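Just one protein chain is left out here, and the rest sit where they should.
First chain written, first letter: the chains are A and B, and each begins at residue 1.
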Amino acid sequence: MCVAIPGKIVSMDGDMAKVDFSGNLTNVNTGIIDAKVGQYVLVHAGCAIEVMEKDKAEELIELFGEIEELENEYK
Amino acid sequence: MKITMAHGSGGNASKELMGNIFGKYFKNDILDKLEDAAVLDVSGRIAMSTDSFVVTPLEFKGGNIGKLCVCGTVNDVLMMGAEPKYLTCGFIMEEGLDIDLLEKAVASMARQAEEAGVKIVAGDTKVVEGSGGLMINTTGIGVIPETRDVSAENCAPGDKIIVSGTLGDHHACILSARMEIENEIKSDCGCLKDITDALFGAGIDVHTMRDVTRGGMGTILNEIADSSRTMIELQEAAIPVSEEVKGFAGMLGLDPLYMANEGKMIAIVPGDQAEKALELMRATEHGANAAIIGEVKQLSCKKDNDMSGTDADAETKPVVHIKTPLGATRVLDVLYGEGLPRIC
Partner (left out) sequence: MNINEIIEYLKAYDGPDIKMMEVCGTHTASIFKSGIRSLISPKIHLISGPGCPVCVTPTAYIDKCGEYALMDNHVLMTFGDMIKVPGTHGSLADLKGEGAHVEMMYSPFEAIEKAKANPDITYVLAAVGFETTTPAYALMIDKAEREGVKNIRLVTALKTIIPALQWICENEDGIDAFICPGHVSTIIGSKPYEALAEKYHKPFVVAGFEAEQILAVIYDIVRQLESGHEDVNNLYRNAVRDEGNIKAQEILARCFEAGPAMWRGLGVIPGSGHYLTGKYAEYDGGSMGLDADMELPASCRCGDVITGRITPGDCPMFGTGCTPLAPYGPCMVSAEGACGIWYRNR
């Protein structure tokens, strides 16, 4: 129900930040997250909804690691 | 200076506008006769196309409405394998239109027409009430050399599909300006004559060409599959889209496969000539990022998903398939309605 994509904070001013999505800069509200310049945030409808610690590649490595751990529980 | 109703009255203001702007940039032996109609000396098969151009903003990164209205119609004529020859133009100007902006558009038209080798041989202006807008209609004709036979119907199994460059640039550029998103995305607005010259010049047997405008590549390939009663299979990973446009499309929930371009085309050529054609395209200015993105296949009679079609014709419906990097297959349908930004 909700398209949201990660972008990188390039500058901050109060509760607004300029966020870079692969070269596209737009203003984003950061009122419900604690983020710093340089961090990646998940943005939906002009609002940052979470800080993302990992990039896409790291995210998938973590995911498959988790699946393996769960697999042990199911055996 | 702004356009007023007086500029459309036929009186002095109109004459001034004609002399200072249109007359200054549009000059050639046919137009200069100032007769009621242009008299043209043409013979053979003629390709003819008309299009009306409405764009907000009138000036954008990579062009303006003037460049757009020449390239758009010239490209349509080129896609039939024709050599574009003549162009007419009709201007609908709204009161309050900035005259400097009009001049820029007219200058761009003249420059672009020269580059494409076409003469602007007739024109008209009207002024209407409004808020400074400008709309331009252009009609173009070109002559098709006897050796060429380009049509959507000609695409055949075994052919390869080449796209001339990255998708979605014009759409992203215009929408960015309207939505105040900062980026470096430039419209791809341009004339594809360098590409068609290169292909025909080297004797490539081009079966089908289409410029990829409104509706995007997804819609156009469906039309081609339909006309030729074939199946088209694309490799998703091969389809060129710039990182910036990908990011832009992601932000707004748009799909580059349905986004408009104004200087991109699809060429469908026999499989054994594809590599040569690609090389030729890549050597041109407008085809530098060209890529082979898929091939034409026989219509298959087997659907490979589990949807129970209520459509009696479903088994033999011409389709466009996309193979994803994970090896999955999905159907690429036409665009329904406007490509609107969405949240959900």
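Here, contacts are C-beta pairs under 8 Å (C-beta built on N, C-alpha and C of every residue); 3 or more make two chains touch, one makes a residue touch a chain.
Here the structure is a predicted model, which means the values were calculated and not measured.
Among B:V127, B:A152 or B:I322, only B:I322 touches the chain left out of the display. One chain of the complex is left out; on chain B, the residues touching it are 179, 252-253, 304-311, 314, 322, 324, 326-331, 333, 336-338, 340-344. Listed here are the chain A residues that touch the chain not shown: 1-4, 15, 27, 29, 31-34, 42, 44-47, 49-50, 52-54, 56, 59-60, 62-64, 66-68, 70-71, 73-75.
The rule is simple: only the chains that are shown with their structure count from here on.
Inter-chain spacing, taken between the CA centroids of chain A and chain B, is 37 Å. Chain B makes touch with chain A in their complex at residues 176, 180-185, 243-244, 246-248, 250-251, 253, 342-344.
Residue ranges on chain A touching chain B, taken from their complex, read 1-3, 5, 7, 21-26, 43-45.
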